[in-house]
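The other protein chains are all here in position, but one chain of the complex has been omitted.
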Amino acid sequence: MSLADAFTAVFVSLGAFFFFAGWVGLVRFPDALSRLHALSKADNLGLGLVVIGLLPQASWPFGTLKLIALWLVAVLVGGASAQLLAGAIHAQAAETSTGGEPGRGTEAAPGANGNDKATS
Amino acid sequence: MPDVSLPDPHWADLPLGFALLVLALWLTWTQRDRAAVIGFTGYGLLVAIAWVRLGSMDVALTEAALGGGLMGLLLLTAAARLGEETDQPAPGLPARLSIALLCLGVTLVLAAVVLGLPSPAPNLVAPVASHQAVTELGNPVAAVLIAFRAVDTMLESVVLALAVIVLWSFGADRAWGARPRALHLGPPSPALVFLGRLLPPAGLIVGVHLFWTGADHPGGPFQGGAVLAAMAALLWLARLGEPPRVSDGLTRLGIVVGPLLFLLIGLAGAVIADAFLDYPEALTKPLILLIEAAKTLSVAVALALLVAGPPELPGPMPPRQSGRAAKGVTP
Amino acid sequence: MNEAQLYGVCGAGLVGIGLYGAILGRSTLRRLLAFNLVGSGVFLIFGAIARRGGLAGGAQSDPVPQALVITGLVVAFAATALAVALLIRLATVAHEAASAAATPGSTDDPSTPATASQGRGERGPGHVGAGHS
Partner (left out) sequence: MTGFLLIAGVFILLTVLLGLVRVLRGPGDAERLMAVQLLGTGGVAALLLLGSAIDLTATTDLALLLALLAAFAAIAFVAGLGANPGAFTAARPVSAPSSHSNGDSPAGD
């Protein structure tokens, strides 16, 4: 096994681990914001580590550049959408806690919808 | 893509197919529209991966761009605007049961047909490959789309243009000439504006890349155009731009330039070459590129306008905004 | 069972589910989703056939069905967009008819221009009953 292959194996494994961790967090964490936190780990670290791991395998220069561009796009998109979702969850929670009518079953906030699995 | 079979493990297919069916069942039976629409965007992603497994990268790209991006945008904004609809009255159990049995029967017949397909499978791989050199295209799907089945493709771009016209005609009479407003959904949050500033340049590059690479690799006008349309929709959603007025001449030109050029070159082919939509031998590649470029533009404009909806007058938009909805969220 | 057969059967299942949903869906938007499920099931069956043909002919996938599916996907999207616009228009007209029929003038929205436009299903800029009544 060459050095490049060992590098790939280590980083791809780490990335896969973070995807697994993100899944566990998404399924097991108690409320929306912590789940989002877990998701962001998978989004940024998981994909980032997989991309780093694949860099030695990619064809220079375009394959490599494309991978890096992909990671940049993913970080940008993942970060912005996490921000969007967090804002929505937060606003919803604020609305329900200040006596706004709880949105029945449609809202992002945990517990706001009185739903089956919601815990807050 | 010369190698015959993908050497990857097959046990990813079974979970994927299973997930597709579970998701489809869930979004048919779940209670709320918006949840179902969110599930549907996930479904689109899965279908794109399924197409990769079926060896059709061209279709996978189209499905990802349409099903994953634009379709989610279209349906989620519609769900936001329509609100949750009351359940429609369902017929009695016997009727539902018989309909379910009927659908099951359709499934069983189709499955039997799929499993009983003749072997070896009839195919057009060899004819396409043997004639592909004439088009100077490396991508057989592009060759089929633009040369061998060119009538289909031309009619399809005409259909897109017609769809925009029909969509516009759904607007109220007095709103004619106004801008489409389906993507006017309240003040955009800062994160959305940020994304709207940074993502479209990247999307522009990806869209043009998909169009350009489509000659020799998977990709093409539809895929590239869909990405460009998604970027335009993002700009409109982030309020960094406005959809054009429906009376705008340049927009109208953009919609029809693809089919029109296709038709004109096709007619010219009837005179210069041998038949309608036949290309003169020496000019085949440049003509194809010209048509594809115009088609990318037209597809992009038409798809973006389809997401943007019919023209509407400014002001609150029924049925969406009620009085109490005005107390806003400030994300 | 190879992947062509698997996704073909999966497509058949999707057609069945989608057909049921299109007939008995809970709401019109859901029926639209179900209709799209039917479409994607049919396309998957096409894909299965393309895959079989491709493998028999020495390629990944037969290009002719692929090209047909690409065309079909774009047209299906256009049809969905039209249906969505129609749904919104329908809801708008119904909403106006309801707010006009209920109690003209009793809503707390002073800008409501009476019932002038209800007959033609037209929509005025300020024509929103605040109470959705």
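Labels for the chains are A, B and C, by order of writing; each one numbers its residues from 1.
As a convention for this text, a contact is a pair of C-beta atoms (placed from the backbone, for glycine too) under 8 Å apart; a residue touches a chain by one contact, two chains touch by 3 or more.
Small disclaimer: the values here were computed from a predicted structure and weren't measured.
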item	value
Hidden partner chain, residues of chain A it touches	1, 5, 8-9, 12-13, 15-16, 19-20, 22-23, 26-27, 32, 35-36, 39, 42-43, 46-47, 50-51, 54, 57-59, 63, 66-67, 69-70, 73-74, 77-78, 80-81, 84-85, 87-89, 91-92, 95, 100-101, 103-110, 112-118
Positions on chain B contacted by the hidden chain, ascending	1, 3, 6-9, 11-12, 15-16, 19, 22-23, 26, 29-32, 34-35, 38-39, 41-42, 45-46, 48-49, 52, 57, 60-61, 64-65, 68-70, 72-73, 76-77, 79-87, 183-189, 192, 195, 199, 202-203, 206, 209-210, 213, 217-219, 223, 227, 230, 234, 237, 319-322, 324-325, 327-329, 331
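Heads up, the rule we're going with is that only the chains that are shown with their structure count from here on.
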item	value
Length of the line joining the C-alpha centres of chain A and chain B, rounded to whole Å	26
For chain B paired with chain C, centre-to-centre distance based on mean C-alpha positions, whole Å	13
Sequence positions of chain B contacting 2 or more other chains	31, 84
Partner chain A, residues of chain B touching it in the complex	31-32, 34, 84, 189, 191-192, 194-195, 198-199, 202, 327, 329-331
For the chain B and chain C complex, residues of the former touching the latter	1, 3-6, 10, 13-14, 17, 20-21, 24-25, 27-28, 31, 33, 36-37, 40, 43, 47, 50-51, 53-59, 62-63, 66-67, 70-71, 74-75, 78-79, 81-82, 84-88, 90-91, 96, 99-100, 102-104, 106-108, 110-111, 113-115, 117, 119-126, 128-129, 140-141, 143-145, 148-149, 152-153, 156, 159-160, 163, 166-167, 170, 172-175, 182, 220, 222, 226, 299, 302-303, 306-307, 309-310, 312-316, 318-319, 321-324
In the complex with chain B, residue positions of chain C that touch it	2-21, 23-30, 32-34, 36-37, 40, 43-45, 47-64, 66-71, 73-75, 77-82, 84-89, 91-92, 94-96, 108-109, 120-128, 130-132
